[in-house]
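One structure is given below, represented as C-alpha cells, and several questions about it will come after.
Every protein chain except one is present and positioned as in the full complex.
The chains carry the letters A, B and C, assigned in the order they are written, with residues numbered from 1 in each.
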Amino acid sequence: MSERQHSTFEDEQLIRPIEQTGPGFYLMVAVLVGVIAFAGYTYIRQILFGLGVTGLAQPVSWGFYIINFVFFIGISHAGTLISAILRLSKAEWRRPITRMAEVITAIVLAIGGLHPILDLGRPDRMLHLFTEGRLQSPLLWDVTSITAYFAASTVYLYLPMIPDIAILRDRGTRPRWLYEFLAWGWRGTEHQKKVLERAINILMVMVIPIAISVHTVISFIFSMTIQPGWHSTIFGPYFVVGAIFSGIAALLIVMIAFRKAFDLGKYLKLIHFQYLSTLLLIMSFLWFYFTFAEYLTGFYGHEPNEMRVFLYKFTGDYAPWFWMMGICNFLIPVVILVNPKTKKIPGILIASISVVIGMWLERLIVVVPSLANPRLPYPTGIYIPSLTEWSLFAGGVAVFVLAFMLFAKLFPLISIWEIQEGREKSVHAVAERLKSYLPDPPSEQLLSEELGNRR
Amino acid sequence: MKNDKIIFWLQIASVSWIWIFVLGVAIWILNLIRVAHKINDALNASVGISIVAIPVFFTLAAILTYVFVGLQKDKHQGDVRTNQTGGIDSSWRGIK
Amino acid sequence: MEISRREFLKYLGITTAGVSLTGLGCDSMWSVPDEVFEKIGGAPRIETWETSVCGLCSGGCGIKVRLIDDIPVRILGNPLHAVNRGGVCPMAEAGIEALYNPDRIRQPLQRIGERGEDKWQEISWDEAMQTVVSRLQGLREKNAAHKLAFFTGQDNNLSSRLNERFMQAFGSPNLFVFDQSKPSTVATYLTQGHKSALAYNFKDIEMLINFGADFLDEGPSPIRFNQLYSEFRNRGEGRNVKVVHVDSRLSRTASNSNQWLPAKPGTMAALALGIANVVIKDGNYDKRYIKTHSFGFDDWRDPSGNSRIGFKALVEDNYYPEKVAKITGVPARRIVEVAREFGAAKSALVLAGGQAINSSNGVYTLWAIECLNALKGNYADNGVISVPKAPPFREPPKINVDRVAANGLKRPDLLQSISDICFADDAVAFLPKTMLENQPYQIQVLFLANANPVFNAVNQSDFAAVLEEIPFIVSFSSSLDETSVYADLVLPDHVYLEKHDVAYSVPMVDFSHFGMQQPVVAPLYNTRHTGDVILQIAQSLGGTVASSLPWADTKTYLDDHLRGVYETGAGTIFSERMDEDWLKFLKERGWQVFEYSTFDEFRQVLLDKGGWWNPFPDPTDFRRLVKTPSKKYEFYSQVFEEEIKRHLQTTKVSKDEENAVLQKWKVEARGDLAFLPHYEAQKLRDNEGRFPLQLLPFKLITNITGEGSNLPMLQELFGLLTRNYWQSWVEINPETAHDHKISEGDMVRIISPKGSLEVVARLIPGIMPGVVYVPFGLGHKANGRYAKGIGVNPYEIFLEEFDHLSGMSSLTSTKVIVEKGNRKEMA
Partner (left out) sequence: MAKWGMVIDLNKCTGCGECVTACKVELNVPVVGPEESAKGRTLLCMDILSTYEGEFPDVKMRTLPRPCFHCEHPPCIKVCPVRATYINDEGIVAQIYPQCIGCRYCQVACPYTVKYFNWTKPEWPEERGAALNPDVSVRPEGVVEKCTFCVHRLQKAKEQVAVEGRELREGDYVPACVESCPTKAMYFGDLDNPKHMVSQLKKSHRAFRLMEDLGTEPKVYYLSEVE
C-alpha cells in the first residue's frame, strides 16, 4: 500500500533525502565533526591559557570573534527577513525558497550569537550579564534583540513547517514520535489552516522590525562609541543592508549546493536564481551607495582622526583588504549579474561566493582599522589572527554546514505545502490579482458609442 | 492511545517552556531595572529597553500558544492514516 | 550617570572596588583568588621604611625602601638626600627585582666546565676561601704579589677604597677601575696640571652649552640632571637658564634643552672653537681672568725668543663661523647667535660628555670645550666650577708594607708599559694589549668586582681572550655576567639592598656628601659582602696584610671612617625642612646645626636620614690648584710639552723626536698647534665608501649601565619612548632610511667591518642624516634569563679605535652599512 502511495505522491523528490541516506552524507559529517572537534580543542586551550592564544593585542583588542559575530548575524538576515518580505509582497516565486532561508537564519543566528562568548576573557563570569547586566550597554541590547530574533525566527521557521511535518508523520517516516510531537495534531482542516495562516501573517509583520533591529543594534556596538570610523549615524541602515546583502548571497550558495546535492532542479529553476540574484544586484548597488556615502562624509570632513582610519583603509596596511572588499562586493557581482549571459547558475554562484567573502572583509574593515589607529600617538597595531581564531572560524562554518545537513535529513528543505498551494490555488489567485491591477475593461455602452462615432 | 497521551503532554510541556523562557527574559530585564534603580545607574535606558523587549517576547509566546490551541481543535478529524490519497494534500483538496 | 559609590559597593558586596585593602579585597561572590593573591593575604602587614643608597649605578641616589612585614616591596627616592632630592630613575625603582632575581648566585661557585662554558658546582664558603687564600699565599711566597690584578667597577664608595687598600697592602699596583660614567680628566690636566674631577654649580648660571653629554639618560645620577634641566626652565621669568645642546642625535637631553645644534659626530672641537672665535672677536670674554690667570692666549715668546702662536690668533685665523659651519654642519648664523648669547651671559657654563669624550679626537675636543669655560672665567672664583672635597672621613691607619709588597708595588702596572698612549689613567681598554702578550709580566690571579669589560668594552673579544689565559680568576659578582662566566671561582656578593656601604662624591656634584647604604633586608642567600671577604682574606694572609686591614668586618671599617665626620662636626646630616639657605644662615652665625652626644647616636641618625652633606663648601681656589709650569691656566699646554719630555726621558726634545711621539699618539698637528686645542678630523675607515653611514651608541635611563638587563621591569621598559620593549633598534633619519630603502619597522642588518647586528629600524627625524644610532644595554650573552639573548650589543661591531692621548675608546669611528633584512617585524 505504501509503495503505491509513494509513487503517486507528486513531490516525492522532496521527501527522498529524508528517507534515504548515502555514504557521502556520512563522509561529510565525519569531516565536519573533525573540524568542529579541532575547534573545540582550540577553544578549550583558549579557556586554559587565556585570550593570549589569539592574535589580539593592544590596541587591536577585538578581532576575529567580533568580526565573525557580526558576519554570522549578518548572514542570518538571509532568511527570515527575506522570506517575510517576499511573503508579505506576495511574490509567488518565493515558494521553494522560504524554508531554506529560514533555516539559515535559525542556525547561523545560534552560531553568531555565541561568538561574543568566545571573545570573553572570563567566560566563567558570563552569568554576570544576568545578575549584574547593565542595559545601557549596547552589548546587552544585542543580547536582548538577538534572543528575540532567535525566538521569533525559530517560531517563524517552525509554524510553516507544521503541515510538512504532518506529511512526514502520515508517511510514517522515522523517527515517528518526533514528527508526531512536532506536528501538533495538524489535520489540515479549514480551521487549522486559518489559525496557522493568521499566526504566520502576524509573525511575518513582527519579524521584519525585529530582524532590522538586530543588525541595527549590532552596528550600535560600534557606532555608540566615539571612535573614528565607527561613530556614524549611517551605521544602522548600512549594517542592515550589508546583512541582507550577505544573507541573499549565502542563501543563493545554499540553494545552488542543495539543488545539486538533492537534484532539485525541478523546484529551483533558473528563474528563481535570476530573481534572487537581481535582488542581490540591487543590494550590491545599495551597499555601494551606503559605502560611498559613509566614506565620502568621512573624507570630505577631513577630520584628522577620521582621516587616519580612512587612509589606513584606502592606502595603508588595510588597503589590500579594502579594495578586495570593493571588488568582491561590487565589481564582481555587478559585472556578472548585469550581463544576461553570465547571469546563469555558475555565474550566480561565483557572484554569491564573492559577496560572502566581500562582506566578511567588510566586517574586518569595520572592526580592525578603527582600533588599529588610536587617536593618541600609540603605535598602530597590526592584527594577525592566530591558529585558534582561524580554527574557531572554520568550526563556526562547519557547525553551520553540519546543522544544515542534519536539518535536511529531518525535514524537507522546500516547503511542500506551499508548493502544492501554489500549484492548486495561486495560479488562479495570481490571475485574479493581476486582473485587478489592470485597467477595467470598457463597458458595452461605451464600446457601442465608440463604434457609432466611427461610423 | 497511550503514546498519544505522552506526546500530548510533551507538546504541552514545550509550549509551557516557551512561556518559561519568555517569563525568564522578562524577569531578567526587570531584575536589571531593579538593580539600575537601586544604584541609580542608567535607569531610563533600562526602562526604555524593557518597554520594547518584553512585549515582543510575550507576543511571540502568545502566537505560539494561539497556534497550538487552534490546532488542537481539529486534532482528531479524519483519521489520516486510513486516508487513501495520502498525507495532508487530501485535506487541502478538501478545502477547495 | 551617577552612582553613589557607597551604595554601589554595598550592592556589589565588596568593600574596595577591585583594589584590596584588607583581606583579599574581592568579595567571595565572584573572586577566584590567585595563588599570588593568597600569598599576600594573611600576614599582619606592618609597614616600615628604611633609607639606603641605590647601588645600580655610580649615581649614589638616596632611596627609601618600603617594607611590609620586613619584606621590601617598593623603592622610592629619599626626599632628604641632597643629590637626588627624592627622585629616582626607573632603574632604581626596579631595583627590588635585583633582590629577588631568580638568577642570583646563592652560594660560592666553582667552575667545572671549560672557561666561559657556564658550568658550575656549588661549594662552601670555607672551601672557597681556602682556595683563594692559598693561591694568594703562593703569589707572595714567590715574591710575585704584583701578579694579582683587580678589576673593579664604580669606585666612589668606601668599600672600593678597601679594595685599593688591600691591593696596596698585598703589594700589587694592578687595580683598574672600569667605570663608564667617570668623567675624563685629561683635558683638565693639560690646561691646569691637576687631575681633580670638576663639579659644577648651576645655581646662578644664565646659559649652559652642553657638548654631547646625555646627562638626562646617562648621568652620573641621571635623575639629578632631570631635576636640574626641569628647574632650568622653571626658575621664573627672566631667570631661566638657556640650554644649548650639541649632539648629532636629538636625545632626551637635547629635547629638554632650548636649542639643539646638530653637529656632525667628531666635530665638536670645531664648533667650540667657532664659538670661541665669535666670543673673542666680540671681546665678550673675561678679560681680567685671561690677562692675569691664563697663559698662551695671546701670541708669546719662548725663553729662546721664538715667537709662538697663541689661542686667540689660532682661533681667529682658523675657526671663523663659515668654516666651522662647513665642518660641523651647523649653520654659521646659529653659531654666531649662540656665541653672542654665550658671550653676553653674565654667567655661562660649558659641559661636555658622550661623543665629545668618546671619540678619537676626544682630548682635543674636551680641551677646546674647556677653553670656553676659561674664556668665561669659570676657573676663577666665580663659584661655577669647583673641585669638591671628599667628606672628612677619618684617615685609616697607614698601610704597612712588607718586603714582598714593597717589591710588588715597585713594579710598573700593566698600563705603564704601553707607549702609544699618552695618559694611561683611563686607558683600561688597552689592558688586553699588554696582558695578551704577558707584558710586562703575566697576571696569575685576577679579582673581578662589578667590572664587566667582556660586555661593555669595544674590544670585548680581546678581554675574553685575556681571561682565557689567566690561571686563576675570582669573581665577586652577584650574578653571572659575561666577565664572571670566565671565573674559576665566584664568591657572590650581596645585592646592594643587603649590605652596608658608604657612597660618596657622586661625579659633578659640587658639595661634599655621602649616602649611607644599609641592609634593608637580611641576606636572602648564602652570599657575603665583598668587603668582608676581602677583610677575611687579609686576615688569613696574616702579616702586614692583616695588620693593614685590621677591621673585623666592613661595618666597623665604615664606622671608623664615619667617626671622622662625627668628630669634625662639619656639615650636617640630611634633614627635613632644612633647606640650603637656612642652613647657610645658621652656619654663618656660627651655630652648629646638629649635635650628637655619642657616635652611635650620630650613626643612627645618619642611617635614618640616609646621609650627610656639607651644603656650604669653601670656594675652590683654582690658583692654588693649578699646577702648570706657568702656574696659570694654559691655553697653550706646557704640561703636554712636559709630558712628551717625560715620555722620552729627556729634558730637551728635538722637533723630530716630538713629531715621532705625536705620530705615535696619533696626533696629526705638528708644532705649536699640537699644544693648542684644535680640531682634528677623524680618520674613518670606510673602504672606499662601502660603509656610508656612521654608527653611534646611546644609552637610556631605563638601563644606564647595561647591567640592568637582568631586571625584567627594565627590559620591559627599555625603549619606553620609542616603544621598543625587550628589543634593540636602530634610529635612522627618515631621509637616510629612504635612501637605503628602509621603512619603519623593517628588520635591518647593520654591517661594520667587524661584524653585523640585526635590529628593527625606527625612523626618527631627530637623527642626523648619515648617522645611525643603536642603544647600548642589551645583547647580553650571559647574566641570567632576562638578559641573555635579548637585543643586540652595538659594541660588538664597533671598531677598536681609541683616543691615543687619553686611551679612551672612540665610539664615533665606526662606519657601517645598513641593509634591509629578510623578515618583517611582528607588532
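To be clear about the criterion, a residue touches a chain if its C-beta (ideal position, glycine included) is under 8 Å from a C-beta of that chain, and two chains touch if they have at least 3 such contacts.
This structure is a prediction, so every number in the text was calculated from the model and none was measured.
Trainee: Who touches the missing chain here, A:226, A:271, A:438 or A:451?
Mentor: Checking each option in A:226, A:271, A:438 or A:451, the one touching the absent chain turns out to be A:226.
Trainee: From the listed residues A:74, A:333 or A:374, report the one that touches the chain absent from this view.
Mentor: The one listed residue touching the chain not shown is A:374.
Trainee: Which residue, C:51, C:131, C:226 or C:518, contacts the hidden chain when the whole complex is considered?
Mentor: C:226
Trainee: When the complex is taken as a whole, what residues of chain C touch the one chain not shown?
Mentor: Counting over the whole complex, chain C touches the hidden chain at residues 1-5, 8, 12, 14, 16-21, 24-27, 29-32, 34, 36-37, 39-40, 43, 45, 68-69, 71-77, 84-90, 93-94, 96-97, 99-102, 104, 216, 222-223, 226-227, 229-231, 233-234, 250, 252, 254-256, 260, 262, 524, 701-702, 712-713, 715-717, 720-722, 725-727, 733-735, 764-769, 790, 825-827.
Trainee: At which residues does chain A meet the chain that is not included here?
Mentor: With respect to the unshown chain, the touching residues of chain A are 49-52, 55-62, 116, 119-123, 125-126, 128-129, 132-134, 136-140, 143, 221, 224-227, 371, 374-379, 381.
Please note the rule applied: only the chains that are shown with their structure count from here on.
Trainee: What whole-number Å value describes the gap between the mean CA coordinates of chain A and chain C?
Mentor: 69
Trainee: Chain B to chain C: how many Å between their CA centres?
Mentor: Their C-alpha centroids are separated by 81 Å.
Trainee: Can you list every residue of chain C that touches 2 or more other chains, as numbers and ranges?
Mentor: Within chain C, no residue contacts more than one other chain.
Trainee: Where in chain A do residues touch at least two different other chains?
Mentor: Counting only residues that touch two or more other chains, chain A contributes 132.
Trainee: Of all residues in chain A, which touch chain B in the complex?
Mentor: Contact set of chain A toward chain B: 5, 8-10, 130-136, 140-141, 144-145, 147-148, 151-152, 155, 159, 162-163, 166-167, 170-171, 177, 180-181, 184-196, 198-199, 202-203, 206, 210, 417, 420-421, 424-425.
Trainee: Within their complex, state which residues of chain B touch chain A.
Mentor: Per the touch definition, chain B meets chain A at residues 3-4, 7, 10-11, 14, 18, 21-22, 25, 28-29, 31-33, 35-36, 41-42, 45-46, 49-50, 53, 56-57, 59-60, 63-64, 66-68, 70-78, 80-81, 83, 86-96.
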